[in-house]
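With one protein chain removed, the remaining protein chains of the complex are shown where they sit.
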Amino acid sequence: MSSAWQFYISSVLIYLGVDIMACWGLNLQFGYAGLVNFSFIVFQAAGAYTAAVLTLGRPGPASIQQYLGGAHWPFPLPVLAAGAVGALLAAGVGAIGLRRLRSDYEAMVMLVVSLIATSIATNQTNLVNGANGLDLVPKPLAGVLHVSALSYQWFYVAMTAVVCVLVFLLVTLITGSPLGRSLRAMRENERAAAALGRNVTGLRMLAFVVGGGIAGISGAILVMFISAWSPGSWLYPETFVFFTALIVGGSGNNMGAVVGAVLVPVAFLEATRFLPQFGPPGFIDAVQWIAIGLLALVFLWFWPRGVVPERRRRFPRARSQPAATGGGRLEQNSP
Amino acid sequence: MTSLYAGLIDGVLTGAVYALMAAGLTLIFGVMDIINIAQGVFVVLAAYLSYVLAVHFGIDLFVGILFTMPALFLVGIAVDWAFIRRLPARDRTTMSILVTYAVAIIVEGVLTVIFSVNYVQLRAWYVTRSFHLLGFYLPYIYVFGFGMAVVLMAAIYLMLYRTRFGRSIRASLQNRQAARLIGINVDRVSTLTFGIGVAVTAAGGMVFGATTAFNPNSGYDLISRLLSIVILGGLGSMAGAMVAAISMLMVEDVVASVWSPLWSEVVFFAALVLVLTLRPQGLFGRSFSRAQ
Partner (left out) sequence: MKGHLKQLLAAGVMAGLMGVALAACGGSSSGSKPIVIGISLSLSGDFSADGQAYQRGYELWANYVNSHGGILGRQVKLDILSDASSPTQVDTNYTKLISLDHVNLVFGPFSTLLTVPSSEIAHRYGYAFVEGAGGAPAAFAKGLNNIFDVSLPVADYMVPLVNWIKSLPASERPKTAAYPTSNDPFTEPVIEKAKDLLQAAGVKTVYSQVFPAEDTDYSPIAQDVAATKADIVVLGSVDVPTVSAFMEAFEQDHYSPKAFVAAAGPDQGSAFVSAVGAAETDGVMVPGGWSGTYQNAQSKAMVKRYIAKYGGTPAGVNADVAEAYSVGQVVDQAVTHNKSLSNAKIIKYLHSGVILSSVQGPVQFNAKGENGRAVGFIFQWQGTSGTEFKQVLPTSDPSSVKILFPKPYWGN
């Protein structure tokens, strides 16, 4: 394989790893806990900024980029800090936005959170360098490894894979345990779950905060690879891509999230990148977004449970009335 | 001090127009559980329609609304028929965001092909002129726009509270299922609501286009303001939209004048967060009428 192809494929694999992590994070919130978090990309962005600022060092007075703080932390620490910041931010946003609002109202509040975050990051230029964003983020361990650019690419792929596995363990720790069952119960019928003694508010917060932390970690891995980050990279429509991925892949199960990440952000968007430029300027950009919207619609229409549907839970005595995935929520959303 | 008063006056005048655009959004959201991300681009579409009428047919901007409102009503009905009513019941709100975003991109793309990305602005004698009142220059366009917004908001209010159709809308707004049970054709009400919600952007779009140079991308910045107004005002509330829009514009204008333009949005957002902390349902929202 030529080095260009290796370069390209390794880049795509890194993006894939980042997208899979993000989909797991959103799946925990949306698929398991039923939280309609339309500000998901903000938590990824927060992680990315954190990792960037903690590796770039303090900005000098004449530096071309100005930002708050700044440090030279050694490699795994910025990633962990990014996860912590994502989780903390989620705790803050969750405290205001998740106070048992109607789920559709919640969606709108979260969307506005995304818009507010973009506006603040853009206009408060001394925070994270405004619209110009942060640039020249150093590559982790590049100074220690002394390998060729291509070998480093593959090293980064391996590192992303390791982080992915760790995130997966964290996610299954929650979804595979009784906690996961409580989350699903709450998603299907919040009142019933509360009546059965589940701490609904606590459960929602847990899913939101862990999801936010995972988003933060994915942002750190992404920014250390592309080495630049700006408000233009995390506009609110980016969240739509992850939602579409979950809808296409099948929400409420971690394999579905993986399939969604493979199909939508990676395969679908990478494929359109190969299209030659045709039509009026900006046409391909627009087509991508139209396709994302229509793809979600078509899937909901024909395959509402996605490519990999959530496994039906069988309970010994309720075989004739399986606790189906969509049913409960369907009645709730249109009472 | 003068700049403070100027900010307050500006806030009221321009706020009413934003309220009108947000009213459509909040109505659609309240009745249908649909978050219409395309509302911003519909405003821009309306502004372009006014532009075409003014430039090619010499029709006055305010007279032109008589044509653009029905046109946008039809656009709304068409979008509802093609996309919205096809949304499955499951995850309807979530899906509506994804699908109306696609609609926004389609409309934006068509506008770009027809009008290019160069900025235009609506022109009329009242756009750049103003009159002097109590030491302030009041631009005619703001005053006229304010008047029109108040009239249209009153019309929507009367429609909601004084007509049979309005009762059906309010019933659907409170409880779809119950409305259906008492014989209301909820689907028809939804379609008409979407049409009306989009049609009111025609008037707002005209004033927007006369006060701002716009291009097909302009809807993007607009939607953030409209959504903020809706959640601050409270879901489905006309009065809430009015109060929220005017206070938003006032806060921003006053902060820009007395402190720094860089802080105006931040201060507004801080106020928004504060309100949501104290009243999660917004200023005028009913609490949990349809909570889970």
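Letters A and B name the chains as they come in the text, with residue numbers starting at 1 for each one.
Just so it is clear, a residue touches a chain if its C-beta (ideal position, glycine included) is under 8 Å from a C-beta of that chain, and two chains touch if they have at least 3 such contacts.
Just so you know, these numbers come straight off a predicted model, no measurement behind them.
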## Note on the structure
From B:D33, B:D91 or B:E265, the answer for touching the chain not displayed is B:E265
#### Entry: Touch criterion as defined above, residue of B:R123, B:R170 or B:R279 at the omitted chain
B:R123
### Summary
The one of A:A161, A:A194 or A:V307 in touch with the missing chain is A:V307
### Task
Touching the absent chain in the whole complex: find that residue among A:S39, A:S114 or A:S230.
A:S230
### Query
If you put the missing chain back, which residues of chain B would it touch?
2-3, 6-7, 10, 14, 116-121, 123, 127-130, 137, 139, 211-215, 217-218, 221-222, 225, 249, 252-253, 256-257, 260-262, 264-265
### Message
Give me the chain A residues in contact with the hidden chain, please.
### Response
4-5, 7-8, 11, 62, 64, 119, 122-123, 125, 130-133, 135-136, 226-230, 232-233, 248, 263, 267-268, 271-277, 281-282, 284-286, 298-299, 302-303, 305, 307-309
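Methods note: only the chains that are shown with their structure count from here on.
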### Task
Compute the distance, rounded to whole Å, between the mean C-alpha positions of chain A and chain B.
31
### Task
Please name which positions on chain B make contact with chain A in the complex.
29, 33, 35, 83, 86-95, 97-99, 101-103, 105-106, 108-109, 112-113, 117, 175-177, 223-224, 227-228, 230-231, 235, 262, 265-266, 269, 272-273, 276-277, 280-281, 285, 288, 290-292
#### Entry: chain A residues within the chain B interface of the complex
30, 36, 38, 96-97, 99-105, 107-109, 111-112, 115-116, 119-120, 123-124, 190-191, 237, 240, 243-244, 247, 280-283, 286, 289-290, 292-294, 296-297, 300-301, 304, 326, 329-330, 332-335
